[in-house]
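All protein chains but one are shown at their positions in the complex.
Now for chain A:
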Amino acid sequence: MPNLEKSTPVAKPDMVPLTASKAIIARGVKMTFQSGAESFQALKGIDLEVLSGDIELLMGPSGSGKTTLLSILSGILTPTSGSVELLGEKITGLSRTKLAKFRLNNIGFIFQDFNLFPALSAIENIETVLNLKGIRRGEAKRQAQQLLEQVGLGDKAKSLPRQLSGGQKQRVAIARALAGNPKLIMADEPTASLDSQGGHAVIELLRKLAKEEGCTVLMVTHDPRILDVADQVLYLEDGLISPYVPARVPSVP
């Protein structure tokens, strides 16, 4: 929480009613990839708003621009045009360094392939991120252990990623994403590499997260089971948000 207050003086989500505050606002976001002489427009003008504490799903066929949009909304990619506001701060136009700092302080990331550090144990994976956020030694260890317990892996602290199942790895990754209490969680297909059981545990965890921790979760997914926990679903097609309603989203593997 202190991190949040330092870097985003405008947004104090705790102090305003959750329903009124918008965690993510995107206006006219366009993205054109240039490779050599060829250019490809992956996003053709996206407008969206996500309320604080909501779970927002981004669905749509492969190649529709979901990952590109997620990258832009989390400040990893800079859009060709348009603007993005996160937690009340306009991030479009910030320098690379400031963007990195913003991400570090406010966003937790969850990836399809977990992206854990294979040489580090579960607890060390989390500690490293806490270290990065300026939390040191004993305090980092204590918080990391607590986060592992929160995702139900308190007894796996010393396990290396390769000793864990896919679902357990993703739970460690979620614990790592939660390190330092970010207000935003950005997840790209978090259940795509998991079996149904592992996927279920992860979905349940993400739901709890949003509801109990007050995190805003933006999640790219093909997983129809997640629809049950979503507050809002955006369906992306060919770089545009399509008017399909979530219930009619076909079940894609």
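We adopt the following convention: contacts are C-beta pairs under 8 Å (C-beta built on N, C-alpha and C of every residue); 3 or more make two chains touch, one makes a residue touch a chain; residues count from 1.
Here is the rule we use: contacts and distances are computed from a predicted model.
Per its UniProt record, the hidden chain corresponds to "ABC-type antimicrobial peptide transport system, permease component" from the list "ABC transporter ATP-binding protein", "Tricarballylate dehydrogenase", "ABC-type antimicrobial peptide transport system, permease component" or "Putative zinc-finger domain-containing protein". Within the complete assembly, A:S71 is the residue of A:Q41, A:S71 or A:Q232 that touches the hidden chain.
Check A:S21, A:S64, A:T92 or A:N105 against the missing chain and you find that the one touching it is A:N105.
Chain A meets the missing chain through residues 67, 70-71, 76-77, 97, 99-105, 107, 109, 111-113, 115, 117-120, 124, 127-129, 131-132, 136-137, 188.
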